[in-house]
Every structure is written in C-alpha cells, then in structure tokens.
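Of the protein chains in this complex, all but one are displayed in their positions.
Labels run A, B, C, D and E following the written order; every chain starts at residue 1.
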Amino acid sequence: MKSLYVKDIRAGEKIKASFLVMEKNLAYSQKGAPYLSVRLRDKTGDIEARVWDNVAALDPGFRKGDIVYVQGRAVSYRDATQLAVLDIRKMEDTELDPWDYFPTTKGNVEEMFAALSDYARSVENPWLKTLLENFLGDGELAARLKRAPAAKGFHHAYLGGLLEHTLSMVRILDFLARHYPTVSRDMLIVGGILHDIGKIEEFTYDRAIDYTTPGRLLGHIYIGVEMLDRRIAAIEGFPMDLALELKHVVLAHHGELDFGSPKRPKTVEALIVHFVDDLDAKVMAFQEFIGNSGGEDAEWTLFHRFFERFLYKGKAGA
Amino acid sequence: MKSLYVKDIRAGEKIKASFLVMEKNLAYSQKGAPYLSVRLRDKTGDIEARVWDNVAALDPGFRKGDIVYVQGRAVSYRDATQLAVLDIRKMEDTELDPWDYFPTTKGNVEEMFAALSDYARSVENPWLKTLLENFLGDGELAARLKRAPAAKGFHHAYLGGLLEHTLSMVRILDFLARHYPTVSRDMLIVGGILHDIGKIEEFTYDRAIDYTTPGRLLGHIYIGVEMLDRRIAAIEGFPMDLALELKHVVLAHHGELDFGSPKRPKTVEALIVHFVDDLDAKVMAFQEFIGNSGGEDAEWTLFHRFFERFLYKGKAGA
Amino acid sequence: MKSLYVKDIRAGEKIKASFLVMEKNLAYSQKGAPYLSVRLRDKTGDIEARVWDNVAALDPGFRKGDIVYVQGRAVSYRDATQLAVLDIRKMEDTELDPWDYFPTTKGNVEEMFAALSDYARSVENPWLKTLLENFLGDGELAARLKRAPAAKGFHHAYLGGLLEHTLSMVRILDFLARHYPTVSRDMLIVGGILHDIGKIEEFTYDRAIDYTTPGRLLGHIYIGVEMLDRRIAAIEGFPMDLALELKHVVLAHHGELDFGSPKRPKTVEALIVHFVDDLDAKVMAFQEFIGNSGGEDAEWTLFHRFFERFLYKGKAGA
Amino acid sequence: MKSLYVKDIRAGEKIKASFLVMEKNLAYSQKGAPYLSVRLRDKTGDIEARVWDNVAALDPGFRKGDIVYVQGRAVSYRDATQLAVLDIRKMEDTELDPWDYFPTTKGNVEEMFAALSDYARSVENPWLKTLLENFLGDGELAARLKRAPAAKGFHHAYLGGLLEHTLSMVRILDFLARHYPTVSRDMLIVGGILHDIGKIEEFTYDRAIDYTTPGRLLGHIYIGVEMLDRRIAAIEGFPMDLALELKHVVLAHHGELDFGSPKRPKTVEALIVHFVDDLDAKVMAFQEFIGNSGGEDAEWTLFHRFFERFLYKGKAGA
Amino acid sequence: MKSLYVKDIRAGEKIKASFLVMEKNLAYSQKGAPYLSVRLRDKTGDIEARVWDNVAALDPGFRKGDIVYVQGRAVSYRDATQLAVLDIRKMEDTELDPWDYFPTTKGNVEEMFAALSDYARSVENPWLKTLLENFLGDGELAARLKRAPAAKGFHHAYLGGLLEHTLSMVRILDFLARHYPTVSRDMLIVGGILHDIGKIEEFTYDRAIDYTTPGRLLGHIYIGVEMLDRRIAAIEGFPMDLALELKHVVLAHHGELDFGSPKRPKTVEALIVHFVDDLDAKVMAFQEFIGNSGGEDAEWTLFHRFFERFLYKGKAGA
Partner (left out) sequence: MKSLYVKDIRAGEKIKASFLVMEKNLAYSQKGAPYLSVRLRDKTGDIEARVWDNVAALDPGFRKGDIVYVQGRAVSYRDATQLAVLDIRKMEDTELDPWDYFPTTKGNVEEMFAALSDYARSVENPWLKTLLENFLGDGELAARLKRAPAAKGFHHAYLGGLLEHTLSMVRILDFLARHYPTVSRDMLIVGGILHDIGKIEEFTYDRAIDYTTPGRLLGHIYIGVEMLDRRIAAIEGFPMDLALELKHVVLAHHGELDFGSPKRPKTVEALIVHFVDDLDAKVMAFQEFIGNSGGEDAEWTLFHRFFERFLYKGKAGA
C-alpha cells in the first residue's frame, strides 16, 4: 500500500514514497557533469524529479518502467512542484500493487464485469451462451480481462480499459439489435464481448503497457480467433456454421485489410461490430485528448498525431 | 391512377396500362431487322416487353425514363411472363403520379415525418430549435424531403429513402446521446436531421432518380451548408459559434477528404454523425443486396461492386 | 473412364462423350427463339457446342460446372470444329473421375509428393520434423494436397497446382538456406511446405475450382495457422517459441496487410518465404500467360488484367 | 513608428526598440537555473536574444506572437550579433503597425490592387462585372485582401502575399484566355480574382499568421463560396446558371478531393484556374526555398518537407 | 488519291472507294449464319458497313487496321447511311496516303513546324541552339515529328497532334518566361520542344496509332533522353552541367513517379515544363471530349473514363 500519492505532495515536505518511472533521461552540464531528469507517476498524477548528486551510483539502480522507492524533498519551481531526489531504487515486485501506479478506468471493474456477464446470459442460442460461460467463467481469463488495457496508445490505454470499451460496445450493439430487427442479436452480443479478447495476450500490463512477443508476431485478431477455436473445440457438438460466422466476426472486426483484418466483413453482423468498435474507440480518443488538453482559454487542442488534425474544444463556457 | 400493376399481370391477358421505362434497347436480327427490347416497371415490380412490329414508328415515341402507356398481350415465355407490345407511347406528365411507378420506402412517409418532427421539437437550444422549425415547417421543403431518395445507387435509392435514412440515423443518435453523456444531444439531433438536406437538390426524382446539374457541380454537402447559411442568416441573432459548429458537422459528415468532405470531423459530434451516417447506409446496403439476391439455395450473393466482395447469406434455414 | 477426348474429335463424326461445362449461355434469335451456346472441356482442351433444338427440355438438365454426357455431331465451322448437340444431360458423380475433366499439373503428382517428403525428412529440428510427419503422413490431408490447385485464377489454377508450387518453392528455399548461411534452413523448409496448407480447405476442387465458404469467411492464411495450431497442440511438449515463429511465417507470408497478411514479416525467414512465394507465383503466371497467348507472329500478349500490362513474347524465332 | 530595425543593429550598442517574438523557449543550466532563448524579428530580418537575469519576473510578461519592447545591449557572438536583454515587455496594440514587424510582399500593394481592379473592369459579362465591383469596391474587404497572406507556410506566407499571388494568376489566366480562344475569358478572370477570397477569413494576420477557427472548421474553399453566395443573392436577377458555374470554379480549384475540393473540375475553366493556382504556388515555393537556402557554394538546398525532395540550385555562377 | 470521302456519301448511290477499317466483328444469326459488322473511316468521318453475303470468302481478306477498297451500295437505315458491301479487300501500301484515312490536326503542319523553328532560333545559349538545329534540321526526324500523334488515346490522338501540342506548349512557356523573369527562358523553350520527342519512336502511325515495342519496353521518356544523349555526345564541348539539367527536364516532365518519371522536378524549369505539359494535354482532352459529345440538348457529356467524371457542357445556347 502506497504511503503518499502524487496529488498530495506539497512543496517543502520531505518525501518517502514509491512511484512508477515514466521517463528517465541523462542530461549534461557544460563541463559534462551528468544529472538525471526523471518523470514519476502513480494513479493520481505525475511529477518531475531531478537527481543532481550521486548520479553515477544511483543511475544503474533503476530503469524506465520500474517502480521505485524515492527519498528526497519537494521543491517549488516555476509554479510547479518538483522532487529533488536524494535516493532512488527499484522496488521488488512483491512489495507492490500495479493498480497503485498505473492510470486506471474510472469505472468500477467488478460492476462492469457483472454487467457484461448479464449481457452474456441474455444470449439465446445455447451454443453461444455456453461458449460465453466458458470464457467469462474462467477465473484466470476473467482476471486478465478486468485488468487489460484496450490499447498501448492514447485511448482506453489504462488498466480496465479493455473491459470498459467492451461493455460500452455491447450496450450500443444491444441497442442496434433492436434498431435493426433482422440482424442476429446473439451474434452482435457475442461478437462484441469477444472481438478483442486476444488483447489480453497481446499486451503486457503488469509492469508497463507494451506489446508481448505473441502480440507483435501474431496480433490480437489472430490470437482471439485461436482462443475461440480452442474453446469451441472443447464444446462437443458446437455447430460448424455458427463457429465459422463467429470467427468471421472477430477476424473481420478491423474492417479493412489495411487495418489488419485478413478478411473484410461479409455479414451484416460483422459489419456492425466493426463499426461500433471503431466508433467507440474514436469517440473515446477524441474525448480523452480534448480532456487532457490543458490551457483553459484555448479553443483548440494540440495537433493529434493519430488523427492528423487539431481538435476543436469550443468556446470557453460554451 | 394506374389501372393495372405488374404484380397482377397474367399470361394470356390483353394489357392496357402505364409503366416506367427502365431499359430500352434496339436489337437486330440476322438480316438487320430491328426489334425493341424493353424493361418496364411500376412500384410493384418489373417485366420484360418486346416490340416486334412497327418498330420504326413506335421507337421515336418514347425513351428510357419515360412513363408510357402500353397496349399488347401478356405471353408466357420460359417460365416468365413477357409483354408482346402492339402500341407504346409516352404519357403526358399531367396524367400520372410518380409514386405509382418508382420503388418507394416501405415505411409510412407521414408517420416518419411526424416522428422526425418530434425529435426536432425535443431539441433544447432555442436557436437550433427555431432553425429546425424553419426547415421542417417549410411546406415545399418538407414535401421534397418526403419524396427524395437517399442515393442514386443501391441503398435507399427509392422515393422516401432520404427520410427513412434520416429518421433511422436520428434514432441511433438519440441513443448515443444518452450513451455518451458529455456530447451535445442537440448538435447530434440537428446534425442528423440536416446532414443530408442538400440531397433534396442534388437529385432529380420526378421522372427518374438522377443527379441534377447543381448536384454534380456543387454536391449535396456544399448545397446543404449553403441552405443552412441562408436560413441561419434569416434568424436574427443566431449565435455565430453555434452556426459554425453546425456547419462543420454537415461539411465533415463524409469523414474523409477522399469521400468529398472538405474538412474532416474536429468535434466529437461531427465524428459521431459521420459514423452513424456511414453505418446506417452500409447496413441498409448489405441488407438490400442480400434481400434482392435470389437463388434461395445459394450461400453467397453475387459480387457487390461497391463493396468489392461477395456477401454471405448464410446456410439455408439458418 | 472417358471414351473420347476433345483433342481427338474430328469434324463429321458422331459424338457420345462426357465433358465439363465451362460456360453456358442462352441466346435469342430475332423472333425470340432461344438456343444454347455452351463451352465444353476435358483435360485435353475445350470446344464450342450449340443446342439448336429442344432447348426448353434440355436447358434445365445441366448447369455450368456440371459434367455432362453429350450426344451429337462434330461439324466444321470457320476453321474450327464445333458440336451440334442433340442430347445433353448431367452425369452422376459416381460415374466420373475429376482428373479427366480439369486441367492438371504436367508434373507427376506422386513423384512430386515424394520429393516434398524427402525435404520434410531433411529437417533437423525434431519438433518441426515431427510436425511435418504429422501433416504429410495424414493420408486424407496428403490426398487433398496432391489434388488442390494453388489458385482459382490464372496461375497454378489446375489440379496438383498447389503441390507443384509448394515443391518449387521448397527447392528455391533450400538453395537460399545455403546462400544465406545464418538463416534457419529448418524454418524455411517447414514454412515453405506449410505456408499455403490452408488452401486445401479454401478451395473446392471436386466439381470446379471455387472458393469454399470457410475460404471466403476466413481465408487460407487463417485456416492454415489454425491447422498448425491444432496439430501442434497434439504434440506434447512442442516449444512455444518455435510454434510462435512458425505461425508467424505462415501468417505473414503475403508480406503486406493489403494482401491479406494480418502481420508483416518480422523475421528474416518470414521475409524470405514471402518473397519466394511471390516470385514463384508471378513467374508461373507470366509463363502461363505468355504460353497460352496464341498468334505466333505477335510480339505481345493480350492485356493481362491482374498485372495490368501487356507482356512481351519477343521476336518470333528468338 | 519603430525607432530601430534589425538590419541596423550593431554590436556594442545599447538597444531600445520593438520586435515581434517568433520563438521563445525556456532552457536550463546544469543546476536548474533557467534562461530565456528568444528569437525576435521585424520586417527587415531576425535576431537571437537571451534573457540571463531576472527570468522569473520577465517570463510571464510576454509570449510568442507578441510584439515586445526590448531594452538591452547588442553583443557579438560567433560572427553574429545577439541581444543581451535587460528588460522585455509586451506592447499595447495601439502602439504599433503590423507592417513593421511581419515580412511583406516586395510588390507595391496599392499598385497591385489597381492592376487587379483593371482586370476586373475588363470583364464583359455585366453580372460578373457587377459582382467583382461589389467585392473589390467593398472598402473593408479590399483592406483585408491587401494585407492577407496566401498561406501560413512557406509560399507567399507574408503580408500582401494573397494579393500578389492573385494578381500573378490573373495575368497568366489573361494570357491563356487568348491562347485557348474558346474558353470563357470572363470566367477565368473572375475565377482567378475570387478563387482564394475565403483566405481573408481563413487566416488571422494581425498578430501572427495562423488559422482562424472558421478557417479550421470550414476552410477557405467553403468560406469563399459562401461569400460568393451572399453577394450574388444581393444582386437581383443574377443568372442561376452563371452563379453555379462560378461557384463550381471556386469549389473545384484544388483539383482533387484529397486536396480539399469537394468536387473536381468539370468545366475547362475550372480546370485551368486549378492548374494556374497550383503552378503559381509551386513556382513561388520553389523560388522562395532556393532563394532562402544559404550556403553560396552548395548545389543543393536542404530537404524540402512539403515537396519531399532536395531542390537543385545549380552550379555556382551558372 | 481517294475518289470519294465519307462525308460525301449519299444513300442510294453505288460506292467504290477506299477506307480504313476501324472495327470488324463477326456476328451470328439464329442458325449460326455469320455476317460482318464493320466500321470504316477516312479523314472526314466514319460509317457503318455490313457484309451479308459471301462472308467466308471476304472475311480472310482484310483485318482491323487495314485500308480496304470497298464496292457496294449506300442505304438508308434508321436516319443514318450504311454501306451494304458486295466486295471488300485490303489495298497495297503503295496505293495510298495515310493522311487520307486518319484524323489529322486542323492546323497547317508546315506553318506549325516553321513557328516551332522560329522559337528554336530564339534560344540564346549557343549549345542549346545548336542542339535544336541538330534535331529540327534532321529531315527524317522533322518528317516524323510532323506526322506523329501526341497519344494513342483521346487527346491529340491524330496525325500532327504531337507537333500541335508541342507548339502550344512552347507558346505558353514563352509567356511564362516573361512572367517569371528569373527562370531560364532557354531551358523552358528547349525543354518544351524536346520533352516529348521520344514519342516519335514510342508510337507507330503509318497504319494505325499504336505503341511500338520500344515504346512499351522503354517508354517515350527514356527514349527521348537517350535521343538527347546521343545528339549531345555528337556536339563537341557541350557543357556537362547544361546536358544534365536538360536531361532532367525531359526525365521529370511527368511530374510524379506514379506517372512514369523516374525523378520528380527539382528545378523550377522542370517544374514549369511539367505543369504546362499537363495543362495543355488536359485542356485539349476536355475540349475534344466535350466537342465530340453529341446530343445538342444535353448539359452533360458521357462519363469520361480517364478523368472518371462527367463533363459539363453548359446550358444550350450559353
């Protein structure tokens, strides 16, 4: 349990606390004397830190991505609070809980998982329902689903993000199943719940959010369909056609070859799952970027590299 | 009022009735003798016709796109009914009602318009509400909105299609406004109602569905924003920022420059309107193409040129 | 066993023989009288046929893709031989051997399979060797591999084409393993043998070469990796890293997302397998197209749609 | 009126003068002591400045884009002159004339505007002539047209640049009207004068050249056609067809959807205006880049990011 | 010398005259009896012809692209005049003058060549002037330049088209050299005259306009620079830098790699030559397509495949 959080640090105080190292750079003075410029964070925010002394001894003791125990003093510098570090060292894994250090979903993970499970139970086709029980009832898989992020980058890139994104999609899909009455609600719900399931193995999210080797070599789309194939194979009598359609929904959910789907949607259900995935991801990315964009009097955000545009924040007070 | 519809024609009967000419081709026999191969339709279906005699006299009297009065006999040919035409001539415009000849929405136009008007009344911002009243309360514009198709091509390409597509979108947008509570419901509803309003001038749909000259030179996106600009200018005191955001939603609703939007979405509302437009159009296009694809034992449709793929109809009985 | 082959038909003879229907079209005379224009083939070539009489009765009895039993007479027409058909009917499946009707590889299938098996036995890594034995030693799979085409279109699009293409690739890969000594020969050989294995389920090739439903919904790349995954799972102790690298080779063998690989090559072995696949397919496509392009005095082929160019045949006699 | 220009600053002098802040960065010394690195300019050139002392007090008093009043001393540093700043503060808007601080066209603005007006008077069609009088005779619009830049980036990106670019285009269009005698000279001249008129609202150029919010949400193409539409509406009896063709010329002048035109040129006049716009912009961009590229002995410029290439300056003395 | 031209044929007359065969197709009657459908032309227009009798004997005697001697009768058919052919045979090359059969420039070839030569003489740089004399003073080359088309397709695709296009470009370039005074007029003029010189070997235009084998294997861009290289090599002392810049202008004149230039323009002269080439080709293509588009009451042309759009012809009478 952390003793002190970033949001509670006040200039002038002595600090003894643990943080995650987001950035670590060695800089040089005129005569070549090095100092360390470090950015630390926990779930409540982030803070700059500097190691001016004893650099050669402290530098080898921690790396970007480590969780470190820091001793020093909070100082005020240019309207911000900064840490002047006296000692900094990597903590043992056993001492810590990742939820303390990473940004996390604002939703309640257990409630979200329960809501998702309710949708799973509402599926009528018995084979699909059994398959979902098989997935969501698997304790280890459920634990990973509750923790995984939806991406490494800027949208839902936090613990619990995958679950939050999945549940948001399923709610929209449930509405669309009523809106377009001839489409298969079962296929939409199951497709929504499982389309990104491969991400629990595509990412590592114990220490830092990054790609795993299977994630880079195979990708979450393939991994997800393979997970489906193995669990379907374990359900005796599962209809081949149903398996085929469901695999297609997952395989095609990126919509275009260019975005990594080896097949494009060829059923209306695959088309809808693709659209809702894209919609929810981009709406969240817009909202996060606008929300994180400071400068309360500016109408525009900084340039968004992925969207290749500036986003409009609107008139102040509007 | 038409006296006889395609779906009621029986082989062996004498026929006197009016139809729309969908296709008209001159074909030649071995020695150069011509005959006319014609495809006729009304709102209930279409039928092949042949003019074997008196071709030189009848040919100049009608063209593709005309509504014609036909006399002849229905004959049975290869399991289908065909018309052997004795006389065929173009009708005067005053004699006919286009709703008899074109495919039309299956929805009830007046009910759909009333539902759309209810959404318009639910808008809270008084300026936007006034603007919508201005549009929907304009009898001539309302009449055109009720009749216009949403496209020339394969999705919603029938009378009333634009209204049907617009209402479908607004219903989804209304849901999404609740789902994403920080977005502006008003902007979504107004954007949804007006995003395609330029189509009532982009298309001609009295005689046949085709592009108008303004439609080809300016396009419905520009035309729609110009319509907005004129009506906003007529509302004294309409806030400039609000006008700007709304124009942006309409201008950006195709999402990408490549698809004809001169600006891409830069607000979350513009993004959502774009997505829902694209989703509803493509879902409908899939469903129409699968629905129109005969051959009840085949699992696959013909090749869809726009989507560049075959669509999966599923196992028979599934 | 067929009684008569296309290459042996002589004008003036009465014909009783079986053929595959490549094309079937209904054409009309001036007064609407129909006749059937049919293209027939067997493994030795193809021939035009016409059904002038009794069309209404014979037409429903066969379709494109059927193998039919034909009675009629060979006639000479414009320097070519044509069949005037008196009777034509679909044959029962039990009566026929597809190798009689389809174009087939010029290679000896058993010899090619034996050569491929020799390469499989030369693999040194025991896990990979076991895996190959598992595949090639499976009689049903081996039978399909011997018969499958490599494509529906113009290169290796004949029975045995997949085996021919696979063996050709493996020979080149074997050379390149010696040429680039630091790459893994084992991975090249196994990747070469298995990269297209999913094609045996992507295509149907009993009646006509076409895509199966799994082929269209999932594609041979996914199907192939799934086949790998299932057989690897059955080998106790198979190293995960090795499985991962091999799956990557198969998944990435189209080289680019645009061509259907959800991941691009990230190992040198995956890169080489991709290149050799592309090279062998295109060299064969060039050679088949130039070889099939008649007109012995022309320097250029017709326009090749896939390559979007004319190919140069060179000076006559050169 | 400015008292001292950059080009007249000599090392060793005390400086009291006003400049525009082009760049402002806070840098840090080894121990974290900050200094300000500033780049200042006026219409005659630019100069580096450093604030070594009193940083915390001076820093909040000005920003990039401000015009500031500076006191300090010019010092010589590495063959260049630099300002050591003692005091620096933002000036009130009322004190200054933007033409003193921004780069400006080398042409005489009034002469260029007079020349453009002559072309406007040479238009024969009375409606188009009236429309041009309406635009150019509007004092406020004329004032903005004289001041606006043609771009934010590297070509004509200076005060008066839009007028210079417009006049250059009109001269070429006048020639082409004689060269291609069947095209409409009137449409070319009017199209040339008005094609970029929306830029006077797309950019802000009082303080710094940047995009306005309407510029980013709607773009100069839409804004320009809207300006046309409003002024045409005010001319009673203006022919609809003529308005349509002219709007098309402006709407289509970027030539391709990808470059922001929602419609591509469909008349020869729209095609020519597009080409001449592109030609004049790129010729000027080449010439400015080559001209600004120092290093008198080098044959090549630096890499040009927009053109994605190095440009050839030729042999010295050639 | 031709005895009769298409424009002078009247229904009812007996015809004995020579024409170029544009299209030749064999069609079939119901019972398989063939007839020939032929389109003939000379420089004044084109006409349909039919061979109803003696088909087997006449068919082998001529091919598409041949110039044929025809005997028959002009008949009136559906408001058009058609030839009923009794005899048709290929003519010997020695009997005919291609200018009688192909469409040709409306300009006077000798006057155009003289005008081009005047521009060549106006070049000031002595090396470039000598080079142009070398080209234009070569009688055989001049003869080919006077006859070559500028393209196989729809713009300037007629005898003399290359010269017409070249002269039109040089006139524009001459104007632009005055308009942009710092560019090299000499380089523009020489670049304009020689940029497409490789086309005289890229096309064959004695019998029909088509690509030559060098045209397809190397293309006119490479061929043109090779022609330059050989003639420059023959001028002792020609400066290397000058040769390099000129070769670059020709090599880069298609502007983009995608359009076949292996290098993009890196000098302002290369940029301008590219633009003017593109402008003149497209303006002419627009004008030819609109001019050839019949239907005097229609506002729009047919769909233009190269431009992928309909072109606007304007209101009738406008």
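Assume contacts are C-beta pairs under 8 Å (C-beta built on N, C-alpha and C of every residue); 3 or more make two chains touch, one makes a residue touch a chain.
Because the structure is predicted, anything quoted here is derived from the model rather than measured.
Colleague: In the full assembly, spell out which visible chains the left-out chain is touching.
Modeller: By the stated touch criterion, the chain not on view contacts A, C, D, E.
Colleague: From the listed residues D:Lys2, D:Arg50 or D:His179, report the one that touches the chain absent from this view.
Modeller: D:Arg50
Colleague: Which of C:Ser168, C:Thr213 or C:Ser261 touches the chain that is not shown?
Modeller: In the full complex, the listed residue that touches the missing chain is C:Ser168.
Colleague: For the chain that's not shown, point to the residue among C:Ala143, C:Val283 or C:Ala298 touching it.
Modeller: From the options C:Ala143, C:Val283 or C:Ala298, the contact with the absent chain belongs to C:Val283.
Colleague: Could you list which residues of chain D touch the chain missing from the display?
Modeller: Contacting residues on chain D, toward the hidden partner: 28-30, 33, 35, 50, 52, 77-78, 299-300, 310, 312.
Colleague: For the chain that got dropped from the picture, name the residues of chain A it touches.
Modeller: For chain A, the residues touching the absent chain are 29-32, 34, 56, 213, 216-217.
Colleague: Given the full complex, what residues of chain E touch the hidden partner chain?
Modeller: Residues touching the hidden chain, for chain E, are 213-214, 216-219, 221-222, 225-226, 229-230, 233, 244-245, 247-248, 251, 257-263, 266.
Operating definition for what follows: only the chains that are shown with their structure count from here on.
Colleague: From chain A, count the fewest steps through touching chains until chain C is reached.
Modeller: 1
Colleague: Copy of B-C's interface among B-E, A-C or D-E, judged by over half the contact pairs being the same?
Modeller: Answer for B-C: the repeating interface is B-E.
Colleague: What positions in chain B touch 2 or more of the other chains?
Modeller: Where chain B meets two or more other chains at a single residue, that happens at 29-30, 213, 216-217, 245, 248, 266, 310, 312.
Colleague: Which pairs of chains touch each other in this structure?
Modeller: After working through each pair, the chains in contact turn out to be A-B, A-C, A-D, B-C, B-D, B-E, C-E, D-E.
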